[in-house]
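Shown next, in structure tokens, is the structure this report addresses.
One chain of protein is taken out of this complex; the other chains stay put.
Moving on, here comes chain A:
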Amino acid sequence: MSSDTLKKRKAKVIRSDGGTPETKRGRGEGDQSEEVEEKLRQGCVHFITLKKLNRLAHMRLKKGRDQTHEAKQKVDVLHLQLQNLLYEVMHLQKEIGKCLEFKSQHEEIELVSVDDFLRDAPAEISRPHLTKDDPHQLTLARLDWELEQRKRLAEQYKSSLCSKEKILKGIELKKEYLGSLQPGLHAIMQASLPVQEYLSMPFERVQKQAEVARHLPPPLYVLFVQANAYGQACDKNLSVSISGDVDEAKALSRPPEDSQDDESDSDAEEEQQNTKRRRATVGVQLDDKRKEMLKRHPLSLCIDLKCKDGSVLHLFFYYLMNLNILTVKTKVSASADLSGAVSAGELLNSESLLNCLYASDHGQETPNPANRYQFDKVGIITFADYVSQLGHPYNWVQCLGGLQFSSDRPQAEGACSSLSASHMEATMKLLRGRLQSRLALHKQFGSLEHSIVPVSSECQHLFPAKVVSRLARWTMMSHQDFLELHFVQHVAKAGLVKETDLFFMAIVERGTARLQAAVVLNPRYPEITPLFSLSLLWKGERSGRSDDNLRAMESEVNVFRSELQGPRPGLQLLTNQIQRLCVCLDVYLETESQVCDGSEGPREFPREKMCLRTARGPNRLKPFKYNHPQGFFSHR
């Protein structure tokens, strides 16, 4: 407004100024100088008022501005305050929010339920009168209670830790103590060994054996148990021991068993491939496979049978794992020196010692029919090749180990101990009998080779006092040699001769007469009588086939086992047979001379034997039967 006024004034001034100049000019210079001065004074006054106005305007402006500024400032201050407050408010709100969100740890603590709390806590903590109404107090009380409980439990924990420590220490001590006992006990056990031996109660040895026995394969285990049981119960002279590598056995029982079929299938493939490339190694592979198939279990059983005279039969039993059969090897430690007899070489040969323990049990072939298929895979033709190395798989050995294979009798396979038990006694008796008979024969052979027929005192009554014919020679023959003899063909034809038998030749001589006797000795002697076949060389050759009297002599020697076997167990059989043969030859030769009449001169063999009749019957047999104690010969 002022400006407007100023502008109006200015406009006025200007118009007036404008006007003035014009008027100034117009008036001329007389008046002109007073108007000019008046106008100049007016103008100056105007200028001064103008300045004043300007000044006033400025001052008014300034004042306005100051006022505004002040107001502004106030407003700013207030604004700031507002801001501050707002900020504070916000802050407080945040704080409130935080406070509200704040989860006190006490809420994480699982407190017992209110009821439990009210029930369990003691009154000074629970302060029910306070806490009933006030949840805050309640919570506090609960927390207190919680704290107290925890303190209590912490105490308990500490105390139980302590006691545990103590107990652990105690255990340590005891362990040390026990540990120290072990060597002491061991020392005692060692010291007690001689006592055990003395009392024949070998506990420690038995325990050790039982320990090792745990690793035996089932058939050997059955055998071990049964043999031990039999030894303890019936037979004090039987002892069982286990030998072999226990660690290997343990190793065997652990790893997974690759089935035989997988191996062999892959092997078959390999083989097919390899034949194209490298022929030379197929044989080696086959060899390895064979070895693998015929592998023995590392543990073996040794059973020792002691006989009364001190000789021992050692039987070593092995188990062939892949073939599932048991084999046996034998060894004889005789009490007497066995080097005497040449002909007895075969008797105690470990290969053939246990031949035919039961009839026709040769032990050359494996009794397990399944093995046939296994053998075909690796090209083993017959087990007999490996028998000398691996032992004999006799049927009775399988029975002792509880293994029964389907041959004639269809029965389930498996190691059953009842089978073993039923066979044990019989087999042990047979084994012992076999050993004794072989040893007896050995001794007898030694004597026979020196041309002495050993007749024991119990059997003297079977023969007359004087026997002139003497045994000139006693030798062993082979099966081939035996079959070549012409006078034994009837025996061979009758099927009484087997390859497993032992063959001997006895030559009995008297004067010019020579009697050859071929003897077939069955391995089961003395259960089976030795068979004699005779051939006489005296003024021509006669044999049991051509001469009835020689036939009668053969029957006299072969048939009358019950007379000749002597006292049980009949080990005198062979020697008695030979002695009887000599006696019969005596009778034959002495009575034969009667055929020719006396005109030829003195008889070669004078009659010394007492005979009632020298001939009987249509075929005029000689009297071969000796009667005791009268001492004469008669016919049967």
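Convention: contacts are C-beta pairs under 8 Å (C-beta built on N, C-alpha and C of every residue); 3 or more make two chains touch, one makes a residue touch a chain; residues count from 1.
The criterion applied here is as follows: contacts and distances are computed from a predicted model.
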Exercise. For the chain omitted from this view, which of "THO complex 6", "Prolactin", "Proteasome subunit beta" or "Large ribosomal subunit protein uL3m" is its UniProt protein name?
Worked result: "THO complex 6"
Seminar exercise, completed: The one of A:190, A:335, A:382 or A:546 in touch with the missing chain is A:546
Seminar exercise, completed: Cross-chain touch to the chain not pictured, restricted to A:314, A:362, A:470 or A:635, is A:635
Problem set entry | Candidate in contact with the missing chain, chosen from A:33, A:253, A:349 or A:619 | A:619
Exercise. Touching the missing chain, which residues of chain A?
Worked result: 545-546, 548, 551, 595-597, 612-613, 615-620, 634-636
